[in-house]
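Note that this complex is displayed minus one protein chain, with the remaining chains in position.
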Amino acid sequence: MFDFDRIKSLLNQRRPGHALPAALYNDPAIYDFDMTAIFHQFWLMVGFDVELPDPGNYLGLTIGKSPVIIVRDRTGVLRGFHNSCRHRGAQICETGHGKTARLVCPYHQWTYDLSGKLVYAGRMQADFDPAAHSLKPIHVETVAGSIYICLADTPPPFEEFRDRVTPLLAPHDLLNAKIAVSATLIEKGNWKLVMENARECYHCQAKHPELAITFPLDATAHFAADAAGYVDRFNARMEAGGLPVGPVEGDWWQAIRFPLTAGNVTMSMDGKPLVKTPMIAIDGGDVGSMRWALEPQSFSHAFGDHLFMFTAWPLGPEETLVQAKWLVHKDAVEGVDYDPEQLAHVWNQTNFQDRDLVENNQRGVHSAGYTPGPYSVEAESLVLRFVDWYCDAASRYIEAAR
Amino acid sequence: MFDFDRIKSLLNQRRPGHALPAALYNDPAIYDFDMTAIFHQFWLMVGFDVELPDPGNYLGLTIGKSPVIIVRDRTGVLRGFHNSCRHRGAQICETGHGKTARLVCPYHQWTYDLSGKLVYAGRMQADFDPAAHSLKPIHVETVAGSIYICLADTPPPFEEFRDRVTPLLAPHDLLNAKIAVSATLIEKGNWKLVMENARECYHCQAKHPELAITFPLDATAHFAADAAGYVDRFNARMEAGGLPVGPVEGDWWQAIRFPLTAGNVTMSMDGKPLVKTPMIAIDGGDVGSMRWALEPQSFSHAFGDHLFMFTAWPLGPEETLVQAKWLVHKDAVEGVDYDPEQLAHVWNQTNFQDRDLVENNQRGVHSAGYTPGPYSVEAESLVLRFVDWYCDAASRYIEAAR
Partner (left out) sequence: MFDFDRIKSLLNQRRPGHALPAALYNDPAIYDFDMTAIFHQFWLMVGFDVELPDPGNYLGLTIGKSPVIIVRDRTGVLRGFHNSCRHRGAQICETGHGKTARLVCPYHQWTYDLSGKLVYAGRMQADFDPAAHSLKPIHVETVAGSIYICLADTPPPFEEFRDRVTPLLAPHDLLNAKIAVSATLIEKGNWKLVMENARECYHCQAKHPELAITFPLDATAHFAADAAGYVDRFNARMEAGGLPVGPVEGDWWQAIRFPLTAGNVTMSMDGKPLVKTPMIAIDGGDVGSMRWALEPQSFSHAFGDHLFMFTAWPLGPEETLVQAKWLVHKDAVEGVDYDPEQLAHVWNQTNFQDRDLVENNQRGVHSAGYTPGPYSVEAESLVLRFVDWYCDAASRYIEAAR
């Protein structure tokens, strides 16, 4: 199906420390490969437990062109399925959130229970075996109220990620949160250009005036600021409050609690909290940001007063959907304790600005004169990490496949 | 041009009695193959004699991306041509209905008579031979007032179809009919999903409330209802009226007259006639439906009072245009003898509902978890027939081509 020799050759053309050859950013065949070798192999962040509070709540998503469902079953456990009827393949649940007692295919009403078992199929012949036609499962895991899926038969080990990130994330009490705002944005750019953009703040000073107010622009690896005394004092204060700071990291994930710029409590236009009801009580919510990120497609910032999630969903070789969600404490009252527009302002503006940058980058890599340049080791360390990870993951897939 | 090994391999992957592998529903290369191996090889229903009443009347159509014309010549015979000038290939006639004394290319006015002969080409050199530059013909046949074309050099034999269907269709007197309504609809689905949808009523009970009023939902092969006594009485009544009922069928076609649900004369919201002037006088027009269908792209229902035609025209791997036409007796007066909106209501609603089902089916077959499931032998017998026919036709094309 894939021309592995060509893909391997492109991967080999990449110079260490440099951006990728153009075809890896704009070729339809590479996009198809990425969907299979990356998005169908690795853990993808999809959202939060509180989006699926009760048995029967489901969330429909599309990975590339492949529809999946996450559903809370009768026992309260989250399960995932390929969202395709075992009869003629029709999509069973709509994309987005819903609630249903059973999963009923809209075409011929084949009906599955919440564990994926086929419990009704009308007019079928005597030798038809319903037990052989359950929905096909996908893997679902959760970490302190956040949800991840994997479409691989054998996913990368998840335990270390959960074990090491839980202590950093659990204090933010996501099981007592709610979605306050969600937004989607389509960027006419390859998903890797979207993620490279999302992995550095080298462009923030000039391009993100709102974000630059509170974001430590000189941050290097793990978004840790260089100003050692400042960071040390922050870390000591967090320790006193019982909050671990990390950093912790694995092959495809990383997490750290880091301080915002001096005097600022959250990422807002004035550094002051956006929500009156904090998610975390320690130091009045002045706990910096607990940022965690997964390759290939997410990063999130948990502040004292709210949480921001960014996930990227490829739609085509040069088109990516960005899904953003903002969470607040479940008891915070919209219009009283927080203003949704203000809550989302900094990151909405940042996302709009990044869309322009990504689309411009995409146009430029089509240039016959495009030559991958060197990343700044200091300012683009996490881009380097992402691109290195991508090349390794792609190469490993090819080795395993042939 | 085609990767026959791959296509053959996909055809071989199909399990008997089951739906097709996903690539056969969504791969652009398979779509290109289908256009050549199916749509350019088999008879396609295009419409009715009464759409081209006089010499010079023409109908322009596009098969995939290939424009063709059907034109009534000076002797009253229907002829078909590739709609492409023999000079630089410009399309000669517009798509749709028109009338012209000669076929004049709009580019440089090369002019053909209605038999396709080049009769004028300006400023050409002395050694130019007009006789070698006639329009390229395609095959056209008619059956009791309905029109079929084939783009193959050697079409499948047509005589048996004409001979056996004429007795069933001729009583509906299509040469004295007129087009009352026509409608087109674009479905974002592969043409085979459109046709599978059109070949069964397993989904009608839940999805087609309007159609379900009069359509025998429990129909099996040939749309014959199971209720033997009821069908026997209908058949006896038709025999008494001199109307054959069939079924008759060949490799790529079938026809049958079958009864609607009890008490209903036509497919309408109340089962009562939609047109005051009947097309057929026997039993006051209470003659059930004479349904005939051709693989790959049509079915039609001739009732006592009107006729409904459904044809499918692939536009791309995941896009199909549906053309629907409703015919009534030529003497029926619009607004007096029939209401066009009411006439088209049941099948328009049915087509809209089917569009949703087809588009949903298309999304689902993209699932990484899609596995072709088994058809219901009882409820999807004509889908099975269609899919088996498709696989056979595709395989035969490949065998012949290499």
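Some observations on this one:
When the chains are written out, they are named A and B in that same order, and each has its own residue count from 1.
Quick note on the criterion: a residue touches a chain if its C-beta (ideal position, glycine included) is under 8 Å from a C-beta of that chain, and two chains touch if they have at least 3 such contacts.
Predicted model, so just to flag it, every value in this text is computed and none were measured.
Of the listed positions A:A19, A:L78, A:A344 or A:A393, the one in contact with the omitted chain in the full complex is A:A19. Residues 19, 22, 196, 202-203, 206-207, 357, 360-361, 363-379 of chain A touch the missing chain (whole complex, contact as defined above).
Contact between chain B and the absent chain runs through residues 40, 62-63, 65-68, 81-92, 106-109, 122-125, 128, 133, 135-136, 138, 151.
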